[in-house]
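First comes the structure, then the notes that go with it.
A single protein chain has been omitted; all remaining protein chains appear in their positions.
After this line comes subunit A, so read on.
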């Protein structure tokens, strides 16, 4: 990185952390700029989702630091991070099942009720299938549509950084491509994206930056294309 680069949106330095005093992360470094899509891949138990949760203040960071726009944020509670422009979409239980699609989205802008109308239009723009379903309870939607509601809810708060925990888990390949397509569009609209993915090849194909984690540490960090082309990465982490 040259010194003329602008300030990174997200910077993590030597992060150690986990549940209680037991560390799952043993020194993770990450740098992500505002116009980038970052993808975290790696084997099961590598600490991918744990890293995402550590960034969103859901578990303890015991050592190291996490900066958002240059400001330290580690160990701030989630609602403060929402105020600072971070959005988080959990892998499971990521919608309010008994609320309608529209009400789910409104809850995303709970702290900025004056923005609801404008943001609703923008979210419907990103996810046209939701327009038709807006008065249906989110619990009745298919997995892919529910993922759209979950991402839409997080976008309603106008985040500068969106964290996605396995957004395509359990989705058909058709929906998977659609979600990745939306991720690129959301990123193009100026939202930095950091996501954890099991579908590593497809995810790295759209990634500006890829982080390969193993045993709670960075194994490879490079552009998505370079990681895909790297024979070591392919052999050990992408199934040959």
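By definition in this document, a contact is a pair of C-beta atoms (placed from the backbone, for glycine too) under 8 Å apart; a residue touches a chain by one contact, two chains touch by 3 or more; residues count from 1.
One rule holds in what follows: contacts and distances are computed from a predicted model.
Asker: Can you tell which of "Sulphur transport domain-containing protein", "S-adenosyl methyltransferase", "RagB/SusD family nutrient uptake outer membrane protein" or "Branched-chain amino acid ABC transporter permease" UniProt lists for the chain that's not drawn?
Answerer: Missing chain, per its UniProt entry: "Branched-chain amino acid ABC transporter permease".
Asker: Using the touch definition up top, pick the residue from A:45, A:72 or A:97 that touches the left-out chain.
Answerer: For the chain that is not drawn, the touching residue is A:97.
Asker: Given that one chain is not shown, which residue among A:20, A:113, A:128 or A:231 touches it?
Answerer: Of all options in A:20, A:113, A:128 or A:231, contact with the hidden chain holds for A:113.
Asker: Where the complex has a chain not shown, which of A:82, A:176, A:213 or A:233 is the residue touching it?
Answerer: Checking each option in A:82, A:176, A:213 or A:233, the one touching the absent chain turns out to be A:82.
Asker: When the complex is taken as a whole, what residues of subunit A touch the one chain not shown?
Answerer: 56, 78-79, 82-83, 88, 90, 93-99, 103-104, 106-108, 110-111, 113, 153, 157
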